[in-house]
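My structure is below; once you've seen it, I'll send some questions.
The complex appears here without one of its protein chains, the remainder shown in place.
The block that comes next holds chain A.
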Amino acid sequence: MELQKERIVEELINILGSDRVITDETVLKESSLDRYRKFEQVHEIYTQPMPAAVVYVESTDEVKKVLMFANEHGVNVVPRTGQSAIEGGLETAKENSIVVDGSGMNKVLKIDKYNMQVTVQCGVPLQELDDMLREQGYTTGHSPQSKPLAQLGGLVATRSIGQFSTLYGGIEDMVVGLEAVFPNGEVCRVKNIPRRAAGPDIRHVVIGNEGALCYITEVTIKIFKYQPENNLFLGYTIDNMKNGFDALRAVMVEGFKPSIARLYDAADASLHFDWSGDKNVLIFMAEGPSGITNATAKGIDEIVKGFPGVDTVDSKIIEKWFAGLNWGPEEIAEEKLEILATNNIGITTEVSGCWDCIYEIYDNACKRIMEEVPDMTLMGGHSSHSYINGTNMYFVYYYNVVDCTPEEEINKYHNQINRIICEEVIKYGGSIVHHHGLGKARAHYVWEEYGSSFYILDTLKKAFDPNGIMNMGTLIPIKHNEKHPWEF
């Protein structure tokens, strides 16, 4: 029998004390969704099932007790830290869920400069950690645009990636060890080592689990020397987007490791620059010891200038622009006012593909969206994370919400755009999610995304979360509309 809300709250108060169990209605409403439902969020319309409580945990032991209680009684748990999720990962898909907030677990436990690693609790804000390290001449190398918002637990749980990824990698390349709590109360520590070949890499069961398998309480990530004095920036306009992808590919294939390698299409560039006009923009940054940065910048410059239709942009413009790219609470508040005033909303969807199809994915998706979705005001995107075999595409799109209520917006616009993007990506064999996580929205495409390997994901979920209490609906949907998968 399902527990009543009152019983759940009572038990949670027994475990944590009343001051850390929040049942205030406004808090519960705001905790029932994330930025996937941005239009509902700014209108303060809440369509998702209400959680029973938001609880603030302060230790691994408390996480363990809360999870064991939830597991025993089949109560859904939604882990959270920085609350910057944008794919529905924080939606409480079941009535009377417990939102377990780890932002109070915010201690930096050890900075190990000799072994170049830092151990932190899940609620440590990335911005604070990196600022502190930089003061001492080090950096995490992790710099997602949400750096001022996100915390380490969420960053690991979503397989996040930062803007310097081409040099430092994604979070999966940075995590050397961690601690996680499973629904049955098992606390597992994966030790910090440079590499091992002792069976499968079990870190990857935890990294990217999106709160659907376990609760991450502690992580150890690599640190790097911070040498901003050697940074070099390069910027170009390029006439043709296909050539832009080819230029990115050439830089990667020739073996260069810039920290930033980006290609903006003209529409997306117009949001950032006055000077780009109808041109696409290529941006690079070289980081590290000066010998490397000079050689990297010189090599990239030669490669890019070998492509037709390329013009050089003053590197100072690029350097200054880049410094102001991150988003914090102020930008979020400003965005809310703007959406309310104009009914115009901007959203992003990030995917990836190999070099041989990324242009087609980009081009077809943009064309189809402009043809099939009404009221579009901007459709474009950029590639911001490149690899030897391919790159990502970060679609950026804006539309006016016309003739529909905040509740109807998601199915009329956002889900339709996502559907088109996912269809095009699947058609070409790319991945429908590059770094934001599957969340609850794109989870409806999990079968197409995984193909025959869905068996592995499904088995992991059943093995680690047999009672189905961990962030249900994330990774694998609870209900699935076969005929209209994008209506939910």
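Here is the rule we use: a residue touches a chain if its C-beta (ideal position, glycine included) is under 8 Å from a C-beta of that chain, and two chains touch if they have at least 3 such contacts; residues count from 1.
Keep this in mind: contacts and distances are computed from a predicted model.
**Q** If you had to name the missing chain as UniProt does, which of "Xanthine dehydrogenase", "Phosphoribosylformylglycinamidine synthase subunit PurL", "Electron transfer flavoprotein subunit beta/FixA family protein" or "Cysteine desulfurase" would it be?
**A** "Electron transfer flavoprotein subunit beta/FixA family protein"
**Q** Could you tell which one of A:295, A:370 or A:456 touches the chain left off the display?
**A** Residue touching the chain left out of view: A:370.
**Q** Which listed residue (A:197, A:323 or A:388) would be found touching the missing chain in the intact complex?
**A** The missing chain is touched by A:323.
**Q** For the chain that's not shown, point to the residue among A:58, A:173, A:301 or A:338 touching it.
**A** A:338
**Q** Residue-wise, where is chain A in contact with the chain that is not depicted?
**A** That gives, for chain A, the contact residues 270, 272-274, 314, 316-317, 320-321, 323-324, 337-338, 340-342, 344, 370, 375-379, 398-400.
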